[in-house]
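What you see is the complex with one protein chain gone and the rest in place.
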Amino acid sequence: MTKSREDHDAGRRRFLKGMGIAGAGAAIADHLWTEVEAEEATATPETLSGSVKVVLDVNGKQREAQVEPRTTLLNTLRNHLDPAVTGPKLVCDVGTCGACTVLLDGKPVYSCLVLAVDATNKKITTVEGLGTPENPNAVQAAFVEQDALMCGFCTPGFVTTISAYLKKNPNPSLAEVKEACKGNFCRCGTYPRVFDAALAAAKSTGA
Amino acid sequence: MKAFEWSNPANINEAVKMLLPSTGDVDESPRPIAGGQDLLTTMKDYTSRPVRLVNLKNIRGLNSITLNAKGLTIGALVTLSELEEHAGVRKSFPGLAEAAHSIATPQIRNLGTVGGNLCQRPRCWYFRLEEVICLKKGGSECYAASGENKYNAIIGGGPSYIVHPSDLAPMLVALGATVNVTGAAGKRVIPLDKFFTLPSEGNIRRENVLKNDDIITQINVPASALAAKSTYLKFKERESLDFALASAAVALRMGPNEAVREARIVLGGVAPIPWRVPAAEKFLVGKKLTPDVLAETAKIALTEAKPLEKNAYKVPLTQTLVRRALAKAASV
Partner (left out) sequence: MQQQPQAQPTPKPKKKVRVPRVVNGVEQMVEIEVDDEAGPGWGPNDKHKLLNKRQTRVDGPLKATGVARYTYDQRLPGMLVARILRSPHAHARITKIDTDAAAKIPGVKAIIPAPLSEVRFAGAPVAAVAATTPEIAGDALRAIKVTYEVLPHVVHAHAAIRPDAPKVVEKEENLKEAGKNGDPQKAEAAFANADEIVEGEYITARIHHACLETHGMVVDYRGGDTATIYASTQGTFTIHGDAAKELGLTESAVTTTVEHMGGGFGSKFGLGLEGMLACRLSKQTKTPVKLMFTRYDEFVMAGNRSGSWQKLKAGVKKDGTIIALQARQYRLGGLGPGSQAGQPFIYRMGDTYREVYALHTNEDSSVAMRAPGFPQASFAVESLVDELAYKIKMDPVEFRIKNLRDEVYHRQLRRGAQEIGWSRRNPVAGGNAGPFKRGMGCAVGAWGGAGNDQCKVDVTISRDGSIVVAVGTQDLGTGTRTYTRAIVAEELGLTIKDVQERIGNSKLGNANPSGGSTTAPSLAPSVKDAAIKARMMMAERVAPLLGNPKPEEVVFADGKVSANGKSMSWQQALAALPAGGITSHGVWRTDLQSRGVHGVCFAEVEVDVETGHVKPIKMVHIQDGGLPLNRLTMESQINGGMIQSLGMALWEGRVMDAHLGMQLNPGFGDYKLPGSLEMPEMVPIIDDDDKREAVIGIAEGCIIPALGALVNAVFNATGVRVRETPVTPDKILMGLMNPNVLSRG
């Protein structure tokens, strides 16, 4: 499969170290190219087509799936893992609604705009990985308490986005919460209570 | 999405080679993929149907931001969130951080890259509908010209009336940025104001000078007093998530007595390319930014506007943005 992120980063660190970080600033692309080409000119590009096996790290577990290069991460989670991971929802399928939000190495992304072949060796966290009905995380508990959901179809996306945001900013203002979840859309009209839940969750974690 | 081959080159030359084999239709040629946040949407609506995606993310050295006295270099794979959150960028290139922040949503910015943002395809709804084969898809008509053209170009249009969707582009043009490109023919550096092409000049199927095997590797922004006094104002119909109905990227260098020594004004969302307005820039030189001067500058900036049936509102809207952006940049 794809080169692991670790290898990639390690390589980059080594390279930068060799260059001297202080001097790396001025030395723009040409220097980088020379180095990189010298190092890797002999490598053969990996090419995948047809049916391919991917191994995904989903909620801390290694999960295998047989997909095509065009299969999105969202579709893989929902339809190619067994048991399925159906918390992330397919709603707009073009990165405009947020219902499919998952965390990729801790950052919220739209899983409908990520290919499964491009998500290997990354940590994928879905709403299921954040908490359970018996043991919800602070955001999930606050969503219930504040009635921040109606039909609930947008809820996994909101919960995932806000859970990641509170790690980044544990004590947000209302305006910051709105900004953080502007990539998640709801149709029933739960927004005011989503904001309340995010602020309540921030408070409850004692941030 | 049409089925494609996924390739993972480890260096830029391999990547270029993987992009070379080209099929008949330009929209079926191999494409490089970085964040994929625009490319995958065009593939989902079959606007593009590449036979191969060439993943750039395993190529080393394309994902860092460096800042020194000469200026800023941004690897093409730097994400929009990395750019907007970079302390040095925020301090010395505030307009660029603002432009990055104005893009789409946090989720998109976590994956979308700077290189990809410059290479976005148009958002014109005719272009994006699979069933509609417009001028930009090899058809014979720009349906927006006489159709629902509320969001289309008021300047520089014809025969296609798309607007360029990038928010970084107007700001980077204002800041005099260049891009490093590698292709089968070698490496070259392209000033960004020569990068984008009007439908009447370049290949109507594309929005820039890149050939199919070209890859943007880096964006270079020279350090300058202009950069420190830069701002980007974007108007969205829906604040949460929208492309610019109009935007203004402005950078100023001030002289003595609060007079303008040099100005850059580039309009976004109103033309098929980031639209620089030299006449307005020139008008400002030596003047204080009084309300009258701002109004006159805004007027000059839009003198070339030839609105279509449903987008005349973009003229006063863009004038407002120009005025406000100039006032804001001056106060930075």
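By letter and in written order, the chains are A and B; residue numbering begins at 1 in each of them.
Simple rule for what comes next: contacts are C-beta pairs under 8 Å (C-beta built on N, C-alpha and C of every residue); 3 or more make two chains touch, one makes a residue touch a chain.
Every value quoted in this text rests on a predicted model; they were computed, and no experiment measured them.
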Visible chains that the absent chain touches, using the contact criterion stated earlier: A, B
Residue among B:V51, B:L198 or B:A312 touching the omitted chain: B:A312
Residue touching the undisplayed chain, where the options are B:V132, B:L198, B:A228 or B:V293: B:V132
Absent-chain interface as seen on chain A, which is shown: 68, 70-71, 75, 78-79, 84, 86-94, 96-97, 99, 126-128, 130-133, 136, 139-141, 143-145, 147-156, 159, 177-179, 181-182, 184-195
Contact set of chain B toward the excluded chain (per top definition): 1-3, 46, 123, 125-126, 129, 131-132, 143, 146-148, 150, 235, 237-242, 245, 310-313, 316-317, 320-321
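Throughout what follows, only the chains that are shown with their structure count from here on.
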Whole-Å gap separating chain A and chain B, where each centre is the average of the chain's CA atoms: 26
Residues of chain A defined as touching chain B within the complex: 2-3, 8, 11-12, 15-16, 24-26, 28-30, 32-33, 35-37, 39-41, 43, 45-49, 52, 68-70, 72, 93-96, 98, 101, 104, 107-110, 113-115, 117-118, 161, 165, 180, 182-183, 185
Residue ranges of chain B touching chain A (in the complex, touch as defined): 1-15, 18, 33, 36-37, 40-41, 43-45, 52-53, 55, 57-64, 66-68, 70, 73, 81, 104-108, 110-111, 180, 182, 187, 217-218, 220, 239-241
